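Dumping the structure here so I can ask a few things about it.
A single protein chain has been omitted from the complex, and every remaining protein chain is retained in its original position.
What follows is chain A.
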Amino acid sequence: SKITSEPIKLMAVDSGHGGNARDWDGRWNHVQKFLERPGPFTHPDFEPSTESLHFLLETCKILVIGAGGLGCELLKNLALTGFRQIHVIDMDTIDVSNLNRQFLFRSKDVGRPKADVAADFINRRIPGCNVVPYFKKIQDFDESFYRQFHIIVCGLDSIIARRWMNGMLMSLLIYEDGVLDPSSIIPLIDGGTEGFKGNARVILPGMTACIDCTLELYPPQINFPMCTIASMPRLPEHCIEYVRVLQWPKEKPFGDVPLDGDNPEHIKWVFQKSQERASEFNITGVTYRLTQGVVKRIIPAVASTNAVIAAACATEVFKIASSAYVPLNNYLVFNDVDGLYTYTFEAERKENCTACSQVPQDLKFAPSATLQDILEYLTENASLQMKSPAITATIDGKNRTLYLQTVASIEERTRPNLCKTLKELGLTDGQELAVADVTTPQTMLFKLHFTS
């Protein structure tokens, strides 16, 4: 059934959108007012036009990354605003615990891919909308895929994935004689939530602060130190981690299978063992719910925070697609633990940002330093925070892998290199090292400078 949008009956006399039989009278009335009327707060480049609606409805291509808490809200908002060419990527399937906020899913959908079900729901509910789903990882696509979109919106729950996406858009930028070609810029709108807090930001790759420019804004992930887990637990969480990290791999209670947070038998086992461990140390507070939360690394989520952040993001998509208003510049923080609080500021670009500054990154080490030293620097340095870097270099004209963690056989073969000094490995002053890592789709180049 068709729904009138306001208590006051509005007739759609003004510029019916014509042409499309799916659009009943007045369907896009509300949007048209923003696109076709001049105003005092519009973007300086804005020109009222009846063409803009057509662009919005038929041409503008949006990519939504994530079809979870934020993703469902984003898809709904974008589809209702009028965007029709929407693509969505999500690598997960639906879990029963998603149903209390990911409202495009019902209990009959449990087990199915989120992207597929979300697209189905939106396409059926909003006539004319054409959401295309991909049950894949973002890393499964290359530049040719991403290049087709006008705007990309992220509703991710992982910093690594964000950085990868960030890096991908940087790699699409075209510089001619050092000048950035604006047509190669794809705006990235990034939303994130955690409980009652959230943020939304607008990133214009190559122009404004990117994800890596502001890496310190992301809170450190909570990982308990091993000595606490192994010998000095104090909190119920420590006991659960002990069972998860040490006891499970040792005792293999269900055979040689990884611990599955969604398997109640697994959780029950972890819960019982955690209780035993806790009673050894007189620690109280181990519950089934806490056990599941720790094993699945669950961060409590609230429907309304996702709604707020997704709304802010969708508003920005609309602003950028229509030039109707000046986009957010460039970071919004939201918190509704106590009252309602928002804070908007302009995050600054980092001069030597590893992702967007184009400044060659330097590595300064003594020739007597070891490869291990370089590895530690790459993972522990606050601006790099790599996860498992793979290092290659051209030595004596040949491309050699110095160390790579992600393939077991290569890891074993290159492990002895870690203790060797840079001199022993045949590296020279001024040499380039190529580093690959999950945090970036492109290999990063470093210049090695020997210190005395």
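The definition used in the following text is that a contact is a pair of C-beta atoms (placed from the backbone, for glycine too) under 8 Å apart; a residue touches a chain by one contact, two chains touch by 3 or more; residues count from 1.
The rule is short, and it goes like this: contacts and distances are computed from a predicted model.
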Protein name (UniProt record) of the chain left out of view, among "PANK1 kinase", "NEDD8-activating enzyme E1 regulatory subunit", "DNA replication licensing factor MCM4" or "RCC1 domain containing 1": "NEDD8-activating enzyme E1 regulatory subunit"
Residue of A:Met165, A:Leu259 or A:Val302 touching the missing chain in the full complex: A:Val302
Candidate in contact with the missing chain, chosen from A:Phe145, A:Phe196, A:Tyr218 or A:Tyr377: A:Phe196
From A:Leu332, A:Leu378, A:Ile391 or A:Leu404, residue that would touch the chain that is not displayed: A:Leu332
Chain A, residues in touch with the chain not shown (by the definition above): 1-8, 10, 13-15, 29-31, 33-34, 36-37, 39-41, 77, 80-81, 97, 100-101, 103, 106, 195-196, 200, 232-235, 281-283, 289, 292-293, 298, 300-304, 307-308, 311-312, 315-316, 318, 325-326, 328, 332, 335-340, 342, 344
